[in-house]
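Only a single protein chain was left out; the remaining protein chains are all shown in position.
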Amino acid sequence: MITAGIDCGAKNTKTIIMKDGTIIGRASAPTGFDQREAVKASLTAALEDAKLDREQLDHIGGTGSGAMSIEEADIKVNDIKSIAASAAYFFRGAHTAADVGAEKTRAVKFDENGSVEDFAVNEKCAAGAGAFIEAMSRALETKLEELGPLALTSEKSIPMNAQCAIFAESEVVGLIHARTPKKDISRAIHDAMAGRIASLIRRIGVNPDVVIMGGVAYNPGFIEALKRELHVDRVCIPEKPEFGAATGAAIVAAQHGR
Amino acid sequence: MSDDKGPEFWRWTESNWVNPDIRWQEAQFLTGGIDVGSVSSQAVIMADGVLYAYGNRRTGSDSQTSAQDALNFALEKTDLIQEEVHYFIGTGYGRVNVPMADRTVTEIACHAKGANFMYGPAVRTVLDVGGQDIKAIRCDDTGKVTNFLMNDKCAAGTGRGMEVFSDLLGVPIGDVGARSFEVDKEPPPVSSTCVVYAKSEATDLLRKGWAVNEVLAAYCAAMAERIYSLLERVGIEREFAVTGGIAKNIGVTRRLRKLMGIEPLKTTYDTQLAGAIGAALFGLALCRKGKSRKT
Partner (left out) sequence: MLASYGYSDGSGAYFITVDTDKCDGCGECVGVCPGQVLEVIDEDPNDPFRDGPIVVVRKHKHNKIKDDCGRCKPASCRPPLPCVEACPNRAIAHSW
């Protein structure tokens, strides 16, 4: 069985192509202002990557905040379900997963089959989503991909008072004016964000092997801070973590098609 | 915070004033109220509960100096010296750093007390929207707070949120209110509460061909709704008074008035003095109760 999973997110639209439980193609396209176009572009590129034609797909699962724009999907998959299915697929034995998206963070507790047992969501506030770190990278005038590694070089933990992304921007500017080293500011940013994500995860219970997906998982500064906040030695990050939910949608589509 | 930004919504002129009809030497109690806010600091001196002098200045980099500056400014036109004042109360965001304060009282209590003095005892609901916070207060006919909330966690609905939009749309903040009414039809409010998301929503609207004024209208309407929802949480009761910088943005206040169906009260006092006046009145009440200085 060949299925596609499409995750139309606030920032990027990701597509995964799976054949009998193995990923054979993937592609991402910026969502921009036209979700339908983004979905088309992402799916076309993923099919190209898998060297397949559209007709060879048995089913298409659609998920994410823009799921209603995925006209190609014959199966709509709830985003919580996608995350659970994906986390269980990548890490046997894991029971807790968090998907940190650009505008929304979801924490999910699931059983060994990837069925959802519990979940908590943070949305409609940038403080608890990837948008927070992005806004801070602009305030700090440091590239997003450099911000995390920079935080790792800091040995000093300074608290951030502002919780709101807008107020935190001003606080960061204030810290720059006070000649606080950028690395320490960067750590403070990641610590603050990780504290909020950790509190969301704690609401569903922290089991060993917490799976973290979403683009923010690439950020080593965030991951280190999250481990400190959760008091764990490691977290599980799938290869290409931004495709987490898309993978889950492809898996659920295959289960439905069976 | 935004000193380098040119004209801003919170713009006002530093001023001081002395009441020529009062001989402070004849007063039984001289009390001072000092309100150190994030943007401006006010000091007022009251003689037995009558406004005698005030100074209103921009807050500097530290609260202690700002408090002293505002007080010196208030005393500038008088022949009164600081030591003659019986009791000082510090309030506002920087209240713990008011060096001459005998006691501190929160801005919540002081705003209600000040509003009761400035707008009269009929005031029951007081709204104060500053650069960084929203305070919704309900009080009784003596100015005693009966119910309040203060929101300084989130920029939505605050002056800072409006500044972000003024920057984004390139409209001077002083023009936002008027321009938000230069639309053919009132657009629906921006749907995101979060200022970060509202910004992306606005960018999206502009791309869809909305005029700048329409986006302004949609954001002013969203701010009014946001403020209204916080007021509803403490309960809206007549009469209603607005203090703080928001009072100067008709784009928000007119839309808020429409939502509430209540006309806000007017006052001859400078609305920025509410907190400091309230503080000085608490000082007087404590003097009359015979409460000794803490120092």
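For reference, chains read A and B in written order, and residue numbers begin at 1 within each chain.
The rule we apply is simple: a residue touches a chain if its C-beta (ideal position, glycine included) is under 8 Å from a C-beta of that chain, and two chains touch if they have at least 3 such contacts.
Bear in mind the structure is a predicted one, so any value in this text is a computation, not a measurement.
Engineer: With the missing chain put back, one of B:Phe73, B:Phe88, B:Tyr119 or B:Phe148 would touch it. Which one?
Structural biologist: Looking across B:Phe73, B:Phe88, B:Tyr119 or B:Phe148, the contact with the absent chain belongs to B:Phe148.
Engineer: In the full complex, which bits of subunit A touch the chain not displayed? Write them out.
Structural biologist: Listed in rising order, the touching residues are 107, 117-120, 122-128, 161-164, 195-196, 199-200, 202-205.
Engineer: Just the residue numbers, please: which parts of subunit B touch the chain that's not shown?
Structural biologist: Residues touching the hidden chain, for subunit B, are 103-106, 108-109, 144-154, 156, 192-194, 197, 229-230, 233-234, 282, 285-286, 289.
Following the convention adopted for this analysis, only the chains that are shown with their structure count from here on.
Engineer: Provide the C-alpha centroid distance between subunit A and subunit B, rounded to the nearest whole angstrom.
Structural biologist: Once rounded, the distance between the two centres reads 41 Å.
Engineer: Mind listing the subunit A positions that touch subunit B in their complex?
Structural biologist: Result: residues 33, 103, 124-126, 131-132, 135, 163-167, 170 of subunit A touch subunit B.
Engineer: Quick one: which bits of subunit B touch subunit A in the complex? Just the residue numbers, please.
Structural biologist: Within the complex, subunit B contacts subunit A at residues 1, 132, 153-155, 160-161, 164, 192-197, 204, 207.
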